[in-house]
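Every protein chain except one is present and positioned as in the full complex.
So, subunit A:
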């Protein structure tokens, strides 16, 4: 098996496992980028998504100017293709992280790239909460805080898990793109060491690893969403 693999996947083997260009390093970098940009982009996305729902005209704290601004900011950032955002945001990254390249530097464009996408998903998830439930909670004397945490976020939880899964998966895709500007990870592996060096075996294995990551996220997300959902059990 080992010998067969070494014959057919020579470049994969020569990358090594733990070195700067090794496979474990690449996987770790992808996980690192996905995880931290999911945290930063996720928090921003939830805040913006919640604001889009509560400040809307039919929301619990209608405020047209705030809604307008947040809505436009989200749309604007969503409109910028990620590959352009990478270049566009480089000076900001330089200010925050001190460098424009590397895994940590990639967290800035990744977070900025994912938050508007996630904000829209959160908005849709929260809007799926029946207005009657909001109203009955209001009739019980609920505060806005109660409504946001006790009703919106709580009632939409399984929908939120679903959209988070979708977002996380697209984030894995974005980390691969960030790899192209030297952020490391499996994307970098597939392009810099695979494609650019005509090492098709390396590209193939990097792709398979990305697909496995995506599948794991999908399965865990689906199971969790189902587990969290009490609304549709008969």
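Here are a few things to note about the model shown:
We adopt the following convention: contacts are C-beta pairs under 8 Å (C-beta built on N, C-alpha and C of every residue); 3 or more make two chains touch, one makes a residue touch a chain; residues count from 1.
In this text, contacts and distances are computed from a predicted model.
The chain not displayed here is annotated in its UniProt record as "ATP-binding cassette domain-containing protein", chosen from "ATP-binding cassette domain-containing protein", "Vanillate O-demethylase monooxygenase subunit", "Choline dehydrogenase-like flavoprotein" or "Cytochrome C oxidase subunit III".
For the chain missing from the display, the contacting residue among A:151, A:171 or A:190 is A:151, taking the whole complex into account. Within subunit A, the residues in touch with the undisplayed chain are 130, 132-133, 135-143, 146, 150-151, 154-155, 157-158, 228-234.
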